[in-house]
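Left out: one protein chain. Kept in place: all the others.
Let's turn to chain A:
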Amino acid sequence: SLRHVGGLCRKHPSLIPLFVFIGTGATGATLYLLRLALLNPDVCWDRNNPEPWNKLGPNDQYKFYSVNVDYSKLKKERPDF
């Protein structure tokens, strides 16, 4: 079917930007979903380790995009126990 799409693009080149934008959008959405499934601290895949959230580091960034806060530079304000 990719060949069919290539044939269509040759006949109607104005379809190329359409496939590019739709393809980028679909790929981006899938990749973000994969990122959420694998890296989100709320998601747990391992049956033998039911509390992975206890291993989160205080200086790690888990958000996709952080505008103002630089997580690697946060100071520690509370005492060790």
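Here, a residue touches a chain if its C-beta (ideal position, glycine included) is under 8 Å from a C-beta of that chain, and two chains touch if they have at least 3 such contacts; residues count from 1.
The criterion applied here is as follows: contacts and distances are computed from a predicted model.
Chemist: Would you mind picking the UniProt name of the chain not drawn here, from "AP-2 complex subunit alpha", "Trafficking protein particle complex subunit", "Ribitol-5-phosphate transferase" or "Cytochrome c oxidase subunit 2"?
Modeler: Options "AP-2 complex subunit alpha", "Trafficking protein particle complex subunit", "Ribitol-5-phosphate transferase" or "Cytochrome c oxidase subunit 2" narrow down to "Cytochrome c oxidase subunit 2" for the missing chain.
Chemist: Using the document's contact rule, name the residues of chain A that touch the chain not shown here.
Modeler: On the chain A side, contact with the omitted chain comes from 12-18, 21, 63-69.
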